[in-house]
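Structure in structure tokens, see below.
Entry: chain A
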Amino acid sequence: MSEPSDREPGIPASNETGPERPRRAESTEVTSRGTVTIDVEHCKGCDLCIPACPPRVLTMSNAVNHMGYRYPELHPGCTGCAACLYVCPDFVFEVFRFDKPMVSAVTS
Partner candidate 1 sequence: MSERGEAGIPPREETMSKRTTGVLDTSSPPSVPARKVEAAVPDLLLTQEHQMCPGCGEPLAVRQFLETIDELDVATRAIAVVGIGCYTAFSGSMDVDLVQALHGRAPSVATGVKRMRPDALVFTLQGDGDMVNEGLQEVIHTAARGEKVTCILLNNGVFGETGGHMTATSVIGQRTKNSLDGRDAEYHGYPVLIGDLIAQLQGAAYVARGSVHNAGAVARTRKMFKRAFESQLRHDGFTFVEVLTMCPTGWFIPTADGPGYMTETLGEVHIMGELKVDGRIRTTQELHDENVAKQREHEAHFAAGGERGG
Partner candidate 2 sequence: MTTVAHRTLMEGSEALARAAIVAGCRFFAGYPMTPFTELLEHFAKLLPSAGGVCINAESELEAVGMAWGALATGARAATGSTGQGLSLMQESFSEITLAELPLVIFNMARGQQDYFQATRGGGHGDYRHIVLAPQDVREGVEHVQLAFHLADKWRNPVLIYGDYLLAHTQEAIAVEPLEFPELPAKEWALDGALSGSGASRSVTPLGVSKVGQPAMGQEGKAQYLASKIPLMEREARVEAGHLDDAETVIVSFGSPAKFVKYAIGLLRAAGYRIGYVRPITLWPFPYDALAAAAANARRVGSFELCAGQMIDDVRIGVAGRAPVTFIGGVSTDHSGFGVGRLLDVEAVAERILALHEDRELPIVPGYESFSYQLQEHQA
């Protein structure tokens, strides 16, 4: 199998989920047009939602659910596009769109 980065932008080469986070202290404004509820107890840790999310606002947790799987966690920037719901085999996501987009200041 050739390097995924040549042909499949966004799918991690291994089980890594999501890009590394920067270590610099910075304050940015992020707009969230939507949000999701995540039924963590039904997640089987397949990771498919992570690269599926266009704004890349999902990362896998460090904690595990009662089945022993890590599950997705949401960061600001969700657009409510429902891509995560489309690719989730376990019906974990419910998707909402805010009446008015929410702006949050985020710092790392």
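Basis for inclusion: all candidates are chains of the complex that A comes from, given by their letters.
Criterion: a contact is a pair of C-beta atoms (placed from the backbone, for glycine too) under 8 Å apart; a residue touches a chain by one contact, two chains touch by 3 or more; residues count from 1.
The model shown is predicted, which means the values in this text are computed figures rather than measured ones.
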{"item": "Touching partner of chain A in this complex, picked from 1 or 2", "value": "1"}
{"item": "Complex contact set, residues of chain A against candidate 1", "value": "1, 4, 7-12, 14-15, 17, 19-22, 26, 28, 30, 33-40, 42, 44-48, 50-52, 54-57, 59, 69, 73-77, 79-100, 102, 104, 106-108"}
